[in-house]
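Removed: one protein chain of the complex. Kept in place: all other protein chains.
Up next, chain A:
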């Protein structure tokens, strides 16, 4: 082995990685928020709607789940603006794509959560005279939230890692920062060691934070 590790060039450009990491987190947070809204609205719609709406929502979910994320990113960033003559920045385009992607997974999570609310609780809500909307707000959603919290944290961690796909359309997130340093310094091993450690530490921190949150919710049961 005659390769000598030299991290000096990495530290000199570390701001590229640091800013990339911050952007990755921002992309993940934005996408899970928008995705959760998409998922929740569609899940509530799904459980209360007829066959046609259910078929349309299922089609969306299946489409997203069976097409690779990187392809979705290309379709939204290159495909749509070409066809409809409408342009958006790479970052905006990626947040949109990742939100739609997260939304499809979260529809399933929220739908099964809503269906897992025990019949008896809904009966109790009816018995005291709550209207369907009140039952949704005060009985079904709170219970659903606790049931779905672990799946929600897992989705968030996946999304955080998936933000690396944004590098293919030059969104300056963490993986893009790593590639930039690699192209400009050729310290490929060093830069990916540092980048991997950054993903790992951040991923673990998110995991521990969310698991702590889940425990607090469970303790309050």
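Operating definition for what follows: contacts are C-beta pairs under 8 Å (C-beta built on N, C-alpha and C of every residue); 3 or more make two chains touch, one makes a residue touch a chain; residues count from 1.
The definition used in the following text is that contacts and distances are computed from a predicted model.
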| item | value |
| --- | --- |
| Options "Assimilatory nitrate reductase catalytic subunit", "Electron transfer flavoprotein subunit alpha", "Anti-sigma factor antagonist" or "ATP-binding protein": UniProt name of the undisplayed chain | "ATP-binding protein" |
| Chain not shown: contacting residue from A:65, A:126 or A:215 | A:126 |
| Listed residues A:139, A:152, A:174 or A:191, member touching the removed chain | A:139 |
| Contact set of chain A toward the excluded chain (per top definition) | 118, 120-121, 123-132, 134, 138-139, 142-143, 146, 220-221 |
